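One structure follows; several queries about it will come next.
Shown here: the complex without one of its protein chains, the others still in place.
Our next item is chain A:
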Amino acid sequence: MTDEPRLSAQNMIEHLTPVLSPRTRIRAVTALVAGTTGGAFTGALWWSEPGPLPGHTHLAFAMFTTFCLAWAGYGGWLLTRRVPLFATDRLIAAWLALTASITTTAVLTTVAAQRDTATWPVLTVGGVFITTSLLLTVRAHLRRAALVRRLLELTHRENQ
């Protein structure tokens, strides 16, 4: 009977490197944020277009929305199944989502206003995104603060 693991701790860490690499996490967060915001805002623009649209415009909107949602799905799958997002990563991801939501809302509202189309669908969708990402940011801050507080308690207890 073999009484020692064949893989050393170093081997094991190397095996886990792809999962822990910052690049994978950035890719996952970017895909989710860009895909979701892109899909939602394209959908909002599509819906708020004035007058009847030609068939090829409908097709282009549909394709772009599907493309964005596919990326969002991929990012979501990576984050829930493949890539761990630690407390600090979650905080960064939440801030990225908030920044992306605010920027996209501002840009698309300006575009809608310049084209004399209704701005309220973009503002509604943007409002939902900004509120959600704000809540996620607050939650990420609270979670990280709770972990840091507990760590300080434990360190203090060990030092006594």
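Assume a residue touches a chain if its C-beta (ideal position, glycine included) is under 8 Å from a C-beta of that chain, and two chains touch if they have at least 3 such contacts; residues count from 1.
We take it that contacts and distances are computed from a predicted model.
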| item | value |
| --- | --- |
| Among "RNA polymerase subunit sigma-24", "Sugar ABC transporter substrate-binding protein", "PTS system galactitol-specific IIA component" or "Electron transfer flavoprotein subunit beta", the UniProt name of the subunit that does not appear here | "RNA polymerase subunit sigma-24" |
| Residues belonging to chain A that touch the chain removed from view | 1-3, 5-7, 9, 12-13, 15-16, 19-20, 81-90, 144, 147-148, 150-151, 154-155, 158 |
